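Every protein chain except one is present and positioned as in the full complex.
Now for chain A:
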Amino acid sequence: MKPCILQVRRILSLWLLVAWLPAGMAMALAIGQPLEFGSTAQQRQYDTLVRELRCTVCQSETIHESNAELAADMRRRVYDMTRAGHDAEAIVEFLVQRYGDYVRYRPPLQANTALLWASPFLLLLGGGLIWWRIVAGRRRMVQCPVFNARERDMLDRFCHGDDTGRPR
């Protein structure tokens, strides 16, 4: 009998959830749930923010994409704070204070992220150096070719009209 009651309860709670979703505020925000904003600026701020904040449970997703409950809570916080008139910076700061810099998908430039920000340029520099060395090496070879005996022999034959390349 008990499982049956449980099932009824589950269906009931599911129904309650669906019925209450439009009320919005009381529940965590589902993905793609239509939201009302005071202005388009607020809407834009919310849309940008949820794509810039990392879900700390599913670390490869933004809170915009994540199905985790924590992400839903965070979406609701961002929504509530946006409606309350907080600007984007304040909201990000609020979450950073609680979850650390890790929540930002766009890390700030500071001492412990300097290497992260510099790495593309360092890689480019390293690649450039290698490329330059290879090119310079080739140029040196063209200007001052070094041949071994066999190559000299082949060159000699080419110069004298024998283009088969076969040894005599």
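In this section, a residue touches a chain if its C-beta (ideal position, glycine included) is under 8 Å from a C-beta of that chain, and two chains touch if they have at least 3 such contacts; residues count from 1.
Going forward, contacts and distances are computed from a predicted model.
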Undepicted complex member, UniProt protein name, chosen from "RNA-binding protein", "DsbE family thiol:disulfide interchange protein", "RNA polymerase, sigma subunit, ECF family" or "ABC transporter permease subunit": "DsbE family thiol:disulfide interchange protein"
Residue among A:Gln97, A:Gln110 or A:Gln143 touching the omitted chain: A:Gln97
Hidden partner chain, touching residue among A:Ala30, A:Val57 or A:Met154: A:Val57
Residue ranges of chain A at the interface with the undisplayed chain: 26-28, 56-57, 59, 69-70, 73-74, 77, 96-100, 102
